[in-house]
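This report refers to the structure that appears directly beneath it.
In this view, the complex is presented without one of its protein chains, the others remaining in place.
Up next, chain A:
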Amino acid sequence: MSARNPGMPLDLAWVSKVRVNTQAVLKRAQQIQGRNKNKKQWQAAWLLRAVTCIDLTTLAGDDTPGNVHRLCMKATQPVRYDLLKSMDMQDKGVTTAAVCVYPSRVADAVKSLKAANSSLPVASVATGFPAGQTSLKTRLEEVRMAVEDGAMEIDIVINRTLALTGQWEGSDFIKTSTGKESVNATYPVAIVMVRAIRDYFLKTGHKVGFKPAGGIRTAKESLVWLTLMKEELGDEWLSPRLFRLGASSLLADIERQIYHHVTGRYAAYHQMPMA
């Protein structure tokens, strides 16, 4: 986590002056998707960096202490040890950035990680996730409870009624969506969002982080996201301090690509330890 964003008085004049040219942004998105042609060790290194930015997530109605425990263990050892060792990366602290669960599973996750002697933070979605349509009172209470249970990071669903009527809230990180929408993290939307981050940085000097979430499933996509951050905001936004990938199945694909890099063969999913 970066230094907290102290926020600033809401300046709607600033917001209303923002212009976005859809076609130019779409073109930029195309260009970014074609930009990263990394091969060999560059690709492997970038994939490992992507791993360290993942908020490894389970947000299912049937989550239990059992599958949350598995998730936490995977988060602490996201890539097979032998694979890391052959790249000489086994002792470089390659873990995911955090695990992300529902508030009621925070305690389970904290317990599992503590037992494994890991300092990985637990993130919790809160505030009536994913719709955010609950009263402020219960939303605040949910945050308090998650924090009491040991959550270090809270993913808040903003009250979109307020957002759509121009009454914005501030934050340390902004996220493309809950991941539960029909359309989630798209590159053009992300470009507009990270440019808002840049705008805010230029105006106040504070760095806000960015978290795309939902539908990010392939190693290739994770590389495009890193490229997007590098191109638009610079290398500083390539670390978990300022960049997270909200994903559940992405890690398995990245691990397979790394397997391919190390062995020259394509792996089956069952060759990778399950989360």
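In the analysis below, contacts are C-beta pairs under 8 Å (C-beta built on N, C-alpha and C of every residue); 3 or more make two chains touch, one makes a residue touch a chain; residues count from 1.
Methods note: contacts and distances are computed from a predicted model.
Hidden chain, UniProt protein name from the list "Aldehyde dehydrogenase 16 family, member A1", "tRNA (adenine(58)-N(1))-methyltransferase catalytic subunit TRMT61A", "TATA box-binding protein-associated factor RNA polymerase I subunit A" or "Centromere protein I": "Aldehyde dehydrogenase 16 family, member A1". Only one of A:Q31, A:T138, A:T204 or A:T263 touches the absent chain when the whole complex is considered: A:Q31. Annotation for chain A: contacts to the undisplayed chain at residues 19-25, 27-28, 31, 36-46, 48-49, 87-89, 92, 195, 198-199, 202, 226, 230, 233-235, 238.
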